[in-house]
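Following this message is one structure expressed as structure tokens.
A single protein chain has been omitted; all remaining protein chains appear in their positions.
And now, chain A:
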Amino acid sequence: MTPLQTAPVWTAAAPAIILAATALLLLTIDTIDPDTTNNGLLATTATLGSLAAGGVAARFLMAGTGMESTGGAISLYGDALIVDGMSLFFTLIFTSVAAMVSVASYDYLADEQYQGEFYSLVLLAATGMTLMAMSNSLATVFVSLELASLPSYALVAFLKKNRGSVEAGLKYFLIGALSSAVFAFGISLVYAVTGSLVLPDIAAGLSGADELVGVLGLGVLMIAGGFAFKTASVPFHFWAPEAYEGAPAPISAFLSSASKAAGFAVAFRVFTVAFPLGTISSLGPGGIDWSLLFAILAVVTMTLGNFAAATQENVKRMLAYSSIGHAGYALIGLAAITVDGGAANGNVLGASMAHLLVYGFMNTGAFLFIAMVEKWGIGRTFEDYNGIASKAPIAATAMTVFMFSLAGLPPFGGFVSKYALFYSAIESGFWWLAAVGAMNSALSLFYYSRVVKAMWIEEPAKSLEIGSQPVGLYGAVVFAAVGTVLLLPGFQPVIETAQTVAAALF
């Protein structure tokens, strides 16, 4: 059923269409007025476009578009795309992050060239992510993944006179190209076994795959590798610290929040729809138990991310590793799925999605604070952060909120979302996974609190000067902080929506 009873069916893809149109509009503005210095116009257009797309997605979610209450998922273009609650939920994450990043970039880019390109690339990447969440066929998964990735490579290397930025872009691109190749190979193997690229048809084709279970297993493994790259999970995580550190900070925020969520969106859908655990684990000798694979990846990813983060001296790099750690938490959503889990499967997957939404606010905010610090020209290590609170108390308060929320302390959104995630994992019988997660959470407090301690308690260096008060960055950071706090009392609608839409996948 369409969002408006009388509207044509393609309007269900409105969020993606709005994002794409905004990207084109930004290019048009840039064509009319090349090398424009009117940063305000570009930033406003990009922000409004993101907000409009997010608003439509939120409206659709509330109206129940693509959900069971209005007749189930809407399938578009010969089953290539699908609009359901899950795709809309993830669209909401991407668009809110894109909006915050656009607002923040207004100040961050103030003296840079090629601003039109910057904003349109951000919007194009957001379009790609939205399409990833909507993909219902491995072909569209691949295309939309590339649509999201290619602008990201360019954005990481955007500061092209900065060696760190260029190096980061190149590393990101090379590993991205490798993982794309692995991913495409995996798709071809799955196609060879099942004879289809459309996700539900793959599931249907699995029944005849008893003899080719080895080939299929290899294909599934390679596809999982592609997702590991996109979500910055082990074993394709090592690009993340380099890319996040070298990239302009708003882009680090964008990649580590939205792009990661996009990877999870498509991973959740492909593995639950195309490779239902009940069918695939009973194939041939031994079957393919991907939930075990993800359980191992989750444990390794969160532990490695946390331990690496604890040893960093550079705040941005610490956040990069912490972002790997959080990918490990989100992987619990796939790891804790069981064959006879019933409602518990939807609950744990939904909890993981809700955590990604909260994470979208707190992690974006943290990276945008880094952007602000870079703008002030303060160094990048913990020591350079000493005493920032005495000069910029509001921004430091916001950063404190992000740090404690990322660590999972009350009274912030990160506390309930982690609680919901670990609780759902226990409900699914994976108490050991929840225990590892909780221990990692406790450990993470060590390095997050170092930032807080540096900002508030250490004496500032004599030379600490804060020149400007960037309005856009302040706006975005405060918005993210308010969002992080309000997600504690307002968590009920988020988790309810997430678990409902996740349950529809099974």
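The rule is simple: a residue touches a chain if its C-beta (ideal position, glycine included) is under 8 Å from a C-beta of that chain, and two chains touch if they have at least 3 such contacts; residues count from 1.
Please note the rule applied: contacts and distances are computed from a predicted model.
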Given "Disulfide reductase", "Trk system potassium transporter TrkA", "NADH dehydrogenase, subunit M (Ubiquinone)" or "Cytochrome b6", the protein name in the UniProt record of the chain not shown would be "NADH dehydrogenase, subunit M (Ubiquinone)"
Where A:Tyr385, A:Phe404 or A:Tyr474 are the choices, the one touching the absent chain is A:Phe404
Out of A:Ala43, A:Val141, A:Leu293 or A:Val416, which residue would touch the omitted chain in the full complex? A:Val416
For the full complex, which residue in A:Ala177, A:Ile457, A:Val471 or A:Leu486 touches the chain that was left out? A:Ile457
Using the touch definition from the top, which of A:Thr31, A:Ser463 or A:Gln492 touches the missing chain? A:Gln492
Where does chain A touch the missing chain, residue by residue? 347, 389-390, 393, 404, 409-411, 415-416, 420, 423-424, 427, 442, 445, 449, 453, 456-458, 488-489, 491-492, 495-496
